[in-house]
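With one protein chain removed, the remaining protein chains of the complex are shown where they sit.
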Amino acid sequence: MTLSRRIVAECLGTAFLLAAVVGSGIMGEKLAAGNIAIALLANTLATGAMLITLIFTFGPISGAHFNPVVTLADASQGGISWSDVPPYLAAQVLGAFIGVATSHLMFGEALLQFSHHVRAGGGQLFSEFIATFGLLCVIWGCARLRSEAVPVAVGLYITGAYWFTASTSFANPAVTLARAFTDTFAGIRPTNVPGFVGAQLLGACAATVLFRWLLPSLPSEAKDVVFPHADIGRQ
Amino acid sequence: MTLSRRIVAECLGTAFLLAAVVGSGIMGEKLAAGNIAIALLANTLATGAMLITLIFTFGPISGAHFNPVVTLADASQGGISWSDVPPYLAAQVLGAFIGVATSHLMFGEALLQFSHHVRAGGGQLFSEFIATFGLLCVIWGCARLRSEAVPVAVGLYITGAYWFTASTSFANPAVTLARAFTDTFAGIRPTNVPGFVGAQLLGACAATVLFRWLLPSLPSEAKDVVFPHADIGRQ
Amino acid sequence: MTLSRRIVAECLGTAFLLAAVVGSGIMGEKLAAGNIAIALLANTLATGAMLITLIFTFGPISGAHFNPVVTLADASQGGISWSDVPPYLAAQVLGAFIGVATSHLMFGEALLQFSHHVRAGGGQLFSEFIATFGLLCVIWGCARLRSEAVPVAVGLYITGAYWFTASTSFANPAVTLARAFTDTFAGIRPTNVPGFVGAQLLGACAATVLFRWLLPSLPSEAKDVVFPHADIGRQ
Partner (left out) sequence: MTLSRRIVAECLGTAFLLAAVVGSGIMGEKLAAGNIAIALLANTLATGAMLITLIFTFGPISGAHFNPVVTLADASQGGISWSDVPPYLAAQVLGAFIGVATSHLMFGEALLQFSHHVRAGGGQLFSEFIATFGLLCVIWGCARLRSEAVPVAVGLYITGAYWFTASTSFANPAVTLARAFTDTFAGIRPTNVPGFVGAQLLGACAATVLFRWLLPSLPSEAKDVVFPHADIGRQ
């Protein structure tokens, strides 16, 4: 796979992920008649389902990171070369903004918005640390399976984490940044973004250090993160 | 597989798909006590679950297209011969009408109805473009996996797209046409059908052109769309 | 596998299936504060999830029929010997009653009850015909996959059919009979049982005749219905 194809896949996959998160948040809130649990159930269902689908769709091309901390963690173990990291990160951030804009266009919202949704406090930051720590545990723990179960495991993790963390589990700096630019259900106030991103980086580090010890073979699995993307098409 | 067996499978699968969409819409609306989000959750669950099941059931016979734009896109890449396209399309449209009629009979509704559900405006059309673009991305991206994960990926895509698009993701001209003939939850006003179908065709074209570049091996996978249907039964 | 082990597996699996249907109906109705759609969502989730689990658990032993029309259809294609049919059917009916009684004990209900839930009329009977026709389509269509996807396909079919049929898809004479003996959410008035069972038999016949033509290899797959149970344990 050429780099250009891989970064288009990362960009497109992250765009669909954000469209799913933001769009289903708008739809859920609009239809749920004020019951936030029902809106969040719809938001969870759409996000989890799309994450599984998108890893299957774009994973064989780019690995389906869709997330700067995944790309950084993977580079730290030799799964992706450091020279590929900047284009991956740029593609993820660009894709995230495209996804938010696409949602706004579909639902007739103003294209440019800033969120007023306050997500602050120690519980929120600790939640993001735990959410991202857990996400990387799942990715590292499942990598050696090299299996079609991995997209399901990752999607179900986010499905669960939407509900068991106080922050509803952003766990992704590109997603966090882009969600600052939507004043809808899924938004986050721009001033709360740096804290979230910092907690996410710490969580990803902690999980990677831990799994480096738990699974001595980790570096040899890293090239297959999140989904094997080397020699698919053979079978 | 003879052509007659394949078109019966397409017809029957599309009939069950429409019965699921329309029937669960009626049931959901009837029981949800006015909470549209709960009705749509039920509608989503039933549609996504049935789509997965139907691809497993009829995929090994006909490929489980159930959708004229999938058949056309597949023919454009050589996955199905152009001479098989008209019977496939006819079977899908006929099946869609049978499915709507079956729902009406089960729920004691008048057999022939015309929808008054207005689904118009740029946001709706853009939603159908995105919904169908995404569906074809999933189908083309997953085709080379040639795997039993594909029905799950397609079903989960529709599960997500019901919520993240403003139009609830028809993404299928046969489905759109038949849903004009039910004045229930899932209906669409007949005059809104041409716009939806046009947007769906554009979305499918865009995704096919894009994946032709993303996956140079696309034509060799096309014969296995949506589900491998050549030499199953061997194992 | 000896016959005694197989009939214990059929009995136990059907008991758990009924416990799931009836118990989750009681729990759902109790907690849903009068919103029947929410109660039915819980009922659907529990039934679909348990059906998948139970086919994985008992399928390798007995095939996981749990349903007299599945056993009869399978015998008609040579998948199970006719002499095994009476013990299978007896085990299924006995298991169904044990499952209902277990639910009643868990929820502090009277052990013996008769349902007053009226489920009558042409729409209900036609629904049972379609529900059982669809179930057998799924079972026959998926049998040649001989795959671990089959339990998922069957469980998702029932998940969908709970919502798209007007009768909530009993599709099983043993289940229907036992549900006459619970005056809770899942019950059916005893006088409505014969009509349901008749419609189920017709639906199963129609699907079997159709798939006999659609898949000429059907008889050679029948021994693996619903789940391969001959030589598991090898791998």
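Worth pointing out:
Just so it is clear, A, B and C label the chains in written order, and each chain counts residues from 1 on its own.
Keep in mind that, in the parts below, a contact is a pair of C-beta atoms (placed from the backbone, for glycine too) under 8 Å apart; a residue touches a chain by one contact, two chains touch by 3 or more.
What you are looking at is a predicted structure, and each value in this text was computed from that prediction instead of being measured.
Hidden chain, full complex: it touches shown chains A, C. Screening A:Cys137, A:Ala178 or A:Val225 for touch with the missing chain picks out A:Cys137.
Listed by residue number, the positions of chain A touching the unshown chain are 34-38, 40-41, 44, 48, 121-123, 126-127, 130, 134, 137-138, 141-142, 144-147, 149-150, 152-154, 156-157, 159-167, 213-215, 217. Although one chain is not displayed, its contacts with chain C can still be listed: residues 5, 8-9, 12, 16, 19-24, 27-28, 31-33, 35, 38-39, 41-43, 45-47, 49-50, 52-53, 56-58, 60-61, 102-103, 105-108, 148, 151-152, 155, 232-233, 235.
Methods note: only the chains that are shown with their structure count from here on.
At the interface between chain A and chain B, two copies of one sequence, fewer than half of the residue numbers in use appear on both sides, so the contact is built from largely different positions. Averaged C-alpha coordinates give centres for chain A and chain B that are 28 Å from one another.
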